[in-house]
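Report on the structure given below.
A single protein chain has been omitted from the complex, and every remaining protein chain is retained in its original position.
Chain naming follows the written order as A and B, and within any one chain the residues start at number 1.
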Amino acid sequence: MDHTLFVLVDLLGTFAFAVSGAVAARERRLDLFGVYVAAYVTACGGGIARDLCLGALPPVGISDWRYMACSALAATMTIWASPWVERLKHPVNFFDSLGLGFYAVVGAHKALAHGANVEAAIVLGTVTAVGGGVLRDVLLNRVPAILAKEIYALAALAAAIVQVVAEVNGRSIAVTPWFAAGVCFVIRFLAMRYSWGLPVVGAPRAGTPPIHAKRADDDP
Amino acid sequence: MDHTLFVLVDLLGTFAFAVSGAVAARERRLDLFGVYVAAYVTACGGGIARDLCLGALPPVGISDWRYMACSALAATMTIWASPWVERLKHPVNFFDSLGLGFYAVVGAHKALAHGANVEAAIVLGTVTAVGGGVLRDVLLNRVPAILAKEIYALAALAAAIVQVVAEVNGRSIAVTPWFAAGVCFVIRFLAMRYSWGLPVVGAPRAGTPPIHAKRADDDP
Partner (left out) sequence: MDHTLFVLVDLLGTFAFAVSGAVAARERRLDLFGVYVAAYVTACGGGIARDLCLGALPPVGISDWRYMACSALAATMTIWASPWVERLKHPVNFFDSLGLGFYAVVGAHKALAHGANVEAAIVLGTVTAVGGGVLRDVLLNRVPAILAKEIYALAALAAAIVQVVAEVNGRSIAVTPWFAAGVCFVIRFLAMRYSWGLPVVGAPRAGTPPIHAKRADDDP
């Protein structure tokens, strides 16, 4: 996989995730600083958790200024150019789905490169992709969307599995990432297109709507 | 302590903790994926936090498939065989109390083995035992039960202290874990039997029930 292209895709994913964090922060009516922090945590939280588990310290989300700059740009645009971001909704969904797959691929690859075994690489690939969104929701004081919107995390899990299985079987590092991220993208696209979702567990109680009903419009 | 027996007890503890997470997730009406994640986090979160603090990376809860398999089994049973789990309530409470003590013992022992001092070993033993439950409650967007149900965490703390004090004084590694876990179990059993609890701090305000009143039925 071409390095320049890879960095570009990685930063587009960061941007899309950061927009998701900034939009959620605006809806919670945080102040300026809060919006920047929410954008940064959403974009970089998953990678930081992965690096802590691998001992790759300090985490790249903290020591590489480009992630911070990219998050700050996304937050600034969300704050000052929100009608423009509204119109960007479809592109943002597009890059979010793309970023999801590439984050899972990058996380799984980095875990294997640091000597993690197959189980750990799959878990850490998925954590890289969805960890930032979980931290965003914890900070914004709500149940993480992925716990009630499962096709999102399952798509990332699929990408991590494809990448790890291919890599330990010696498949070409030039082709695998594209294929793995493509699997994630297709699953996510179909899930959004046809509103796929797993059943909610537990009998409904009167007056208690399922959590994901309240979450439907939370992500860009 | 016999290694096979030890692994068996450890996995029973994992199972009991995972059931506790899955039951709490069902009550929150998460979807299938959310229930599996809540079970896994409850069972393995404390050990992961301990391993991060010790630099024992990647954390064993991520790299040993047995913990994942055991959590997944517990979640599956909670979802598909919930009447059976209902009837298991007393056994689950039993294994939860047993697991609590053994988790504290294992955590304290691992911390000492990694060169941590006495203070750190006691803290990390307790974190191993109660950390998963805290993460579960944070993910489910509620105040952690142990902050308002203190005899639970104090029992784990007692086990960690007994284990650490005995180990630094050269007591037999064959006997100490049983004794330390036994202390935890007895404290926990008596606390449940006689509804022990420390006083809530702060004057009551009208219309604000103490947090633990809402929590009473949250754990199996």
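Everything that follows uses one rule, which is that contacts are C-beta pairs under 8 Å (C-beta built on N, C-alpha and C of every residue); 3 or more make two chains touch, one makes a residue touch a chain.
Quick caveat, the model's predicted, so the values are computed rather than measured.
In the complete complex, the hidden chain is touched by one of A:Ala16, A:Met68 or A:Leu98, namely A:Met68. Contact with the chain that does not appear here is found for just one residue of A:Leu11, A:Ile79 or A:Leu198, A:Ile79. Note on the undisplayed chain: of the listed residues A:Gly13, A:Gly46, A:Pro59 or A:Gly99, the one touching it is A:Pro59. Residues touching the missing chain, restricted to chain B, are 52-55, 111, 116-117, 119-120, 123-124, 134, 138, 141-144, 146-150, 153-154, 197-202, 204, 208, 210-212 (touch as defined at the top). Touching the omitted chain from chain A are residues 25-35, 37-38, 48, 52, 55, 57-59, 62-65, 68, 79, 138-141.
In this section, only the chains that are shown with their structure count from here on.
Averaged Cα coordinates give chain A a centre that lies 29 Å from the centre of chain B.
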